[in-house]
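Mind looking over this structure? Questions follow.
The other protein chains are all here in position, but one chain of the complex has been omitted.
What follows is subunit A.
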């Protein structure tokens, strides 16, 4: 009997909900095919689509060298090996939970304290976001999410859970801030369409905006969800990436000031961005709802943090002196990097949304669009990938309502590479403006003939997938483990 894969796998497996067909990932493919290297491939694609924090590894490496006992796989630490290796309790190592709770408090300037018994582990923030959805919503239920939002939410929150995402558009006219009006409208539309809204999920600090929410907005959100009796999930994974005023205000602080049903409040956290340790898969669900904590704990069996990693991090995060120093230094370096990068962009004629956090900027490239449409955005994006050789992420992949915005990451490279990227941008913007002027000139002269240089740009906009698609077989073997970010969680 013939074995037909399409009939024989689940609907989940055969759907497109893994969301990897988004252009967001096409850019990475271009990078993988032609990755920049300062000496070996200086004309390659520079990766600016990866929100990683690579600026402060030296600090962590030094700590590890000084604390061999924190690793159970060293001569100094091996006595603890057996107990740690067999520890699979889904409560997690008590010292790990304590350390995480303390760390979360420290990141919020000690303005609030966190209860270690509410700390639930998950497989990275990816796992944490999915876990909280499984706890709060049934298949077919919906969650409101302010857009633009992190592209992988489509997979993380919906794929296996069956939960719908309802984007609530934010606009550049008020710096993409979420408004109560937009929320009310979205909620009302859902009611009309008979869609059950179970909650609101948002990232604060925001990805891709790099901004934090002010107190009044947060308060009004809490009032909104409390009144509608729906959940509020705050993804605070960029909490320690604040590099300048205004300060970060966590939902945990707001609920001390606003009367609300705490059973509705849940925080998602991770060490992937704040500490720069995405490989360690440390995801946390912190819920004020006892039932969710209990249920979430049981569910965490499907994505526990390796006890080896828990042990190491328990030690590191409890070292108060180190953490104090690390948070301060990391923030300083991010701030410096942000300043240099945005200044460089401005010199090249590019403005960004004013931001105070995150590992990226939200670039306004509307002036460079041939037409103010998403096709125009795609055309511009392909030029940036193929000709300028920078992998940046188009706003449409973040479900942005307005074309022309791009997210560009700045913390995942060294200073020299960043300067090269800025140089390329400046050159490109100059040429583009020059070309625009030429085209406009010709148009004004009523001629239909396009110049050769402009044709190059127009041709790239015609075919939907200019970047050669790569079959999965080419992803398979790699001769070394270095830097092959093929399919990465960002």
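The rule is simple: a residue touches a chain if its C-beta (ideal position, glycine included) is under 8 Å from a C-beta of that chain, and two chains touch if they have at least 3 such contacts; residues count from 1.
We adopt the following convention: contacts and distances are computed from a predicted model.
Between the listed names "Fructose-bisphosphate aldolase", "Kv channel-interacting protein 4", "1-aminocyclopropane-1-carboxylate synthase 7" or "ATPase phospholipid transporting 11A", the UniProt record for the complex's undisplayed chain reads "1-aminocyclopropane-1-carboxylate synthase 7".
When the missing chain is restored to the complex, the residue among A:41, A:54, A:113 or A:247 that touches it is A:54.
Contact with the omitted chain, checked across A:177, A:217, A:308 or A:419, is made by A:308.
One chain of the complex is left out; on subunit A, the residues touching it are 1, 3, 5, 8-13, 18, 20, 52, 54, 57, 60-61, 64-65, 68, 71-75, 78, 81-82, 84-88, 123-124, 126-127, 130, 134-139, 141, 155-156, 159-160, 198, 229, 231, 259, 261, 263-264, 272, 276-281, 289, 291-292, 295, 298-299, 301-309, 312, 472, 475-478, 480-489.
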